[in-house]
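Report on the following structure.
Missing here is one protein chain; the remaining ones are kept as they sit in the complex.
Entry: chain A
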């Protein structure tokens, strides 16, 4: 129950309401979804209000909208419905494609109430027969405008729509004034919402870019089925219908293409004319140019800097060098001068010595002595330093003859002693090298020395393993160790030294070795011959028999290769190919060769292992 208003009470506001607060809610439930939907649509009204408001807004529109009677209505020919303006027929020429379904319906209702044949008949009007009455046009209009598909088809070819595209000359002067209405007009064909506006000259790059990207990707719903020449529904059979469809499709595609070209033209011309685009391009270009310039300048500067630095460096180096040279030259000059002075002094002193000696007649009376003394004095002149020469001269100048003689002789003795010492030192220096030679060339006197046998073995080994053998010197050393009777272990190094020394051995030593080897050979041979005589008489011939020549060896090797192991009567054949050798000889030689190879290999293996 409400209160009674007191006298003098007025509607009034006393205080401000508390501001709203924000809270966190759970995003669940029906009402929340409704809320989100509303918020996404950025509608401000609450949900209950929303529907009401929608209704009321439509109502208000209804109120506003006025039917504009079409004066030509009565004269329309129903047969020619395709060319009539359906919006005008319904009295909506001012709304056209913007008219809502509801408005169309109401307009139709109003028109029908007024122009229905029954109504007119009641008013005593003349009515055309059947479809000939103009009311058919109204029916056709509502039929087309109430069906969204048909309406779209009609809208697409709206006769009032201005298809024209401004020519380039028109747009040159005042671009926005010319093009803004054109784009606005064409925007009605878009199937997307939120059409970007052409904007003003001050629009940002993003806006302009957005605008053109929208129009270049323009997605139009405009279609030209309304202009179809043949009507599908009129076809009597399926084939005809198909033919009609095909025809229509063709013409529609052509028109659509035209339309697309038109749009493309429009956008292209606008783009080419747009002073903003030009501005942006210029700006971009300028920016790029500036960047480029800056880059080039920077590079140039850098190069210059470098050049300068290099120049400075070179100059500094040159200066330093010049200075150095100058100094060096000065020093050299000084030194030269000094040297010359000294030389002069020494010359002078020498001269002095000589003259003084001469004055003293070389302290002797006899000719031979004087000659000897002269020699000595010359020697003195040669060898003595400036200072000692000076002191000597002083003595000579001051002292008597005897004193002078004593001093000279003393100096001579000293010089001689020095000479002697030098000579000795030289001799001593020469001595160690000689002793080295002696120890190296000596026939095995020292610890690692080689006796005759070893030497021979070494030579043999060196020949056995020629240069190029893998790990040659190790192999040789091992071979020596294996076969030597002396029992000393030799390393590869020893062997190398020895072999080297042998190589440059003086011929005498070489001869010596050879001779010794020959002696030994003889001795051994005599022994071997003796044993053969005793134990193996059958082989005597073989051993004693002529050794294999290289020619024969070659032939044998070829034969061995020619007749592989599998060949029947192999050895006979081999023997045949080697003239002057029997089968037995060949076999024996082969065995020897095998042995040799085996030994060689074994030695190499041992060397390899020790090396590892």
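The rule is simple: a residue touches a chain if its C-beta (ideal position, glycine included) is under 8 Å from a C-beta of that chain, and two chains touch if they have at least 3 such contacts; residues count from 1.
As a working rule, contacts and distances are computed from a predicted model.
Comparing "EF-hand domain-containing protein", "Transcription elongation factor SPT4", "Trafficking protein particle complex subunit" or "Heat shock 70 kDa protein 14" against the UniProt entry of the hidden chain yields the protein name "Heat shock 70 kDa protein 14". Summary of contacts with the chain left out: across A:15, A:194 or A:561, the touching residue is A:15. Note that of A:6, A:398 or A:427, the residue touching the chain absent from this view is A:6.
Those residues of chain A that touch the chain absent from the view are 1-6, 9-37, 40, 44-49.
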